[in-house]
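Complex shown without one protein chain; remaining protein chains in place.
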Amino acid sequence: MSGTTQTPATTGRAGGGAERATRRTMTYLQAISDGLREEMRADERVFVMGEDVGVFGGAFKVTDGFVDEFGTDRVMDTPLAESGIVGTAVGAAVVGMRPVCEMQFADFIACGFDQLVNVAGKMHYRQGLAVPITVRLPSGGGFSGGPFHSQNPEAWFMHAPGLKVVAPSTPEDAKGMLIKGIRDPNPVVYLEHKHLYRRVKGEVPTGTYETDFSARIAREGDDLVVIAYGAMVHTALEATAPEALDGASVEVLDLRSLVPLDEEAILASVRKCSKVVVLDEANATCAAGAQVASLIAERAFEDLDGPIVRVATPDVPIPFSPPLEQAVLPGVERVKEACRDLLAY
Amino acid sequence: MSGTTQTPATTGRAGGGAERATRRTMTYLQAISDGLREEMRADERVFVMGEDVGVFGGAFKVTDGFVDEFGTDRVMDTPLAESGIVGTAVGAAVVGMRPVCEMQFADFIACGFDQLVNVAGKMHYRQGLAVPITVRLPSGGGFSGGPFHSQNPEAWFMHAPGLKVVAPSTPEDAKGMLIKGIRDPNPVVYLEHKHLYRRVKGEVPTGTYETDFSARIAREGDDLVVIAYGAMVHTALEATAPEALDGASVEVLDLRSLVPLDEEAILASVRKCSKVVVLDEANATCAAGAQVASLIAERAFEDLDGPIVRVATPDVPIPFSPPLEQAVLPGVERVKEACRDLLAY
Amino acid sequence: MATTVRPTAAADGVPDVPGHLTRADRTELLRAMLSMRLIEERAMSLYRQGRVPGSFYDGFGQEAVSAGAAFAMAAEDRLCILHRDLAAHVVRGVEPARILAQYMGRATGVTRGRDGNVHFGDKDRGCVGMVSMLPDMMLVATGMAMAFKLRGEARAALTFFGDGSTSRGDFHEALNWAAVQRLPVIFVLENNQYAYSTPTALQYAVPPIERAGAYGMPGETVDGNDVEAMFEAVRVARERAVAGGGPTLIEAQTMRMHGHAAHDDMRYVPAEQLAAWRERDPIDLQERRLKALEEPVDVAALRAEVQAEVDAATETALAAPMPDPATARDGVFAEEAVPLGDGRAPWSGFAREAAR
Partner (left out) sequence: MATTVRPTAAADGVPDVPGHLTRADRTELLRAMLSMRLIEERAMSLYRQGRVPGSFYDGFGQEAVSAGAAFAMAAEDRLCILHRDLAAHVVRGVEPARILAQYMGRATGVTRGRDGNVHFGDKDRGCVGMVSMLPDMMLVATGMAMAFKLRGEARAALTFFGDGSTSRGDFHEALNWAAVQRLPVIFVLENNQYAYSTPTALQYAVPPIERAGAYGMPGETVDGNDVEAMFEAVRVARERAVAGGGPTLIEAQTMRMHGHAAHDDMRYVPAEQLAAWRERDPIDLQERRLKALEEPVDVAALRAEVQAEVDAATETALAAPMPDPATARDGVFAEEAVPLGDGRAPWSGFAREAAR
């Protein structure tokens, strides 16, 4: 349970160490839901707001049943207004609340971009005033969502000082990082990959616990490291299973957090493996992967035994039709090929 | 006059080859103004819209006097509404106009982000419908503009497919790239660095001409290349003047265009120099410089004789007070030091 | 019903709108609504068969809004058509086979598989395809109207948007901008009582039509289930617009009779609300009206004709290839800018006007 620590909530009921041993199998989606529910139980300052999160339980059902337990005040159906969602959350946060905003799809954060980047992100640096909001972004493609329901916007927010940006890949991390994010005194952009919602299952501790905003080695290896986050961690694991690459020992580093970026973990993997593939579902230019590659090229140049290979979505809107979408999203085959070529370098 | 070609406007009066020989000295600001005026004369589909661009002539006076020549219809004072500015420009463009939008400061594009990224940027890929708009962004810091009047937002738009992104550094390029941008059938994000407006002067051809969206070698050299764009080109030139670096021969590559990115020019300079400093005024993480570094690390690994060194603004909002601002913006000394260290590598 | 619908004549009888709609026009309006309904029904079964990727949205019960509104627009006018408004595409002349191919992500669909389901607009028929972000298209329509005014052209733009969309900033920026500049644009607020699961009471405290006057434009609430009332309201608004009278806000009161999208069982909608609106199905209404004419229209035959068209279109669409993956990266940037072309404008009034 790397990076996971059982900690009491700052106020209210908390999941204590006693519960630590208990684990339940759940989907990524259930884990998010569970984390949110547990933290709402533990801390009455926490409330969730967004479009259709109330009676309907959210477009993806993350808050299904929440209204019954917490009421419509704490599970708030908002007007259809993303700038409003982010902006009012900032207001609520600075007077002591812990709002969790749900974007119906990550793509819609473009409509609340200014409030997030200019109001929330810069507040503490300018005014010394903390803005503890969490913005949940159901992101990513792979299911014919088309150009407006498939985006991976994390790089925009990595390039906006004052925002933390996290992107868990497993149910355990999804829960622990959501709780950690809600408790963080800063604005946290929480990317939950839609394609993992029901596809990925895993054991998840009950109660509340926090998962560090740091990287995690998803699989140890020493011939090559694939650095990824979110859904791409699973693509990386599949593409680099020992049988897939003639027994090569490939490490998979799951970044989990993009801001802060766990530079030490990245550099350590590179030192060990000397060959790097950086894998990213987002459009390639100026993506998280570009930042990771640039970090390595600057700080681990001497450890490299080959070019830093990037695999990402080319700079196109994500097309709707399955053959087109599959042609642009990084898939297992492309990753395998990139690894094979680099291993042979 | 690298990259500059005298071309007729698509409609109306055009600056013909005959005028080519004529050059006038003007500031960067005057060159932008001149380019806009000439293209408005040459093509009646072109009009400019923005806050206070009309009678007042714009916050920086780029459209000073335009109302007298073109009238308030073609030099349109808009409501204070950036989403409105971009969105209505898209509408006008798809029915045959060539709108040039002025943001009062680049920072305010955050308020028109969605229209630019989701409506303008994705239109042609999705619908086959061209959106010939130009969005002028007075960008950059260095004069105590503070967190909301100093930003360099280009990386956000590099990470948004379908937008071209250019950032000229000289008066000649400023004019030629603006004209080229207006004539381009795509949405063009045109970054004009405020700190160059009145500080930089140069010879500028009269009439209309287009400057390619490609890189330009600002100074030849072969020991090391500094890759920069916009105001940082001047910082790079100053920091790497032969006398500044004990006679080292430093090339300065002015990218000029970020999308498209002139990858061949970048790789050619790297092949020649083998050592690279990537210089960027924007916040470091996921900046244009990260993309350039990642490109080199992937495609020119074997040509490198040292780490790819990045110089950029750390991930902080741009502070207002001069000692703080100077501490974060990349200055001549920091670039010099980076070059010196890398030359000694 | 949560809101009151201003009863129009159509609700209680079969009035004629003298001089504006011929018998053929009125039949054409019914045909457009029938096309929409039958295409969407077919698309829904294709969706259930797994042939429509992604999700599926329809405008069941709202056919009158887009059919009536689009019918009042001229060939050289421009439209931004939303996700409950398939009939507007039909009126503008988009062939059913291309629509069905669009849903199925085929190479012959309007967006050639690039965008999904209702996210399309036929650029050769004067339409800009919607983006998901609601109601962004209000500004695009405003901008088209701005260009018309700048060039002194007697043309208008029209866009639809929903009750939920009224909460977003772009709604305001568009209405305000259009009013300040007195632009020839028609805003059709399609009030179908819900935004996904959210009832209008959580979107606004006062019906947004009340704002029209406060922006400085006429506003009118229309029975959105009466296709002729819709036509008439838009016809008047367009006439005003092209005469330099500025924008209009029209609120079409209607009801979303299906879930938000195919997966939504609408448990949040009270059964009585649905039942009340079911009585007022827009196609029934128009059929009754045409059957009661002195020279009645054979609606059964019309229905059969449209059904046959849709069947044939389905064949065509199913036979169309999926897009070639090798083309997936093409066309992010344009090589040249070709402005929107003209749409079909079947209303006989345009022919009469042209003849004058």
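In order of appearance the chains are A, B and C, and numbering begins at 1 in each one.
The definition used in the following text is that a residue touches a chain if its C-beta (ideal position, glycine included) is under 8 Å from a C-beta of that chain, and two chains touch if they have at least 3 such contacts.
Given the structure is predicted, the values throughout are model-derived calculations rather than measurements.
Here the chain not displayed is in touch, across the complete complex, with A, B, C.
Shown as candidates are A:36, A:62 or A:81; the residue that touches the absent chain is A:81.
Per the touch definition above, the residue from C:47, C:120, C:148 or C:215 contacting the chain not shown is C:215. The chain that is not drawn here is touched, among residues C:75, C:107, C:180 or C:338, by C:180.
Across the entire complex, the residue among A:161, A:221 or A:289 in touch with the chain not shown is A:161.
Screening A:55, A:130, A:244 or A:332 against the full complex identifies A:130 as the residue touching the chain left out. One chain of the complex is left out; on chain B, the residues touching it are 51-52, 54-56, 59, 77-84, 104-105, 107-108, 110-111, 143-149, 314-317, 319-328. Against the chain not displayed here, chain C makes contact via residues 166-173, 176-177, 179-180, 182, 201-206, 208, 210-211, 213-217.
Although one chain is hidden here, its contacts on chain A can still be listed: residues 47, 73-74, 78-79, 81, 83-84, 86-97, 99, 114-115, 118-119, 122-132, 161-162, 164, 185-186.
As a convention for this text, only the chains that are shown with their structure count from here on.
Averaging Cα atoms per chain gives one point for each, and the point farthest from that of chain B is the centre of C.
Centre-to-centre separation of chain A and chain B, using mean CA positions: 32 Å.
In chain C, the residues that reach two or more other chains under the touch definition are 111, 114-115, 119, 131-133, 169-170, 332.
Residue positions of chain B with contacts to 2 or more other chains are 114, 118, 122, 125-126, 161-162.
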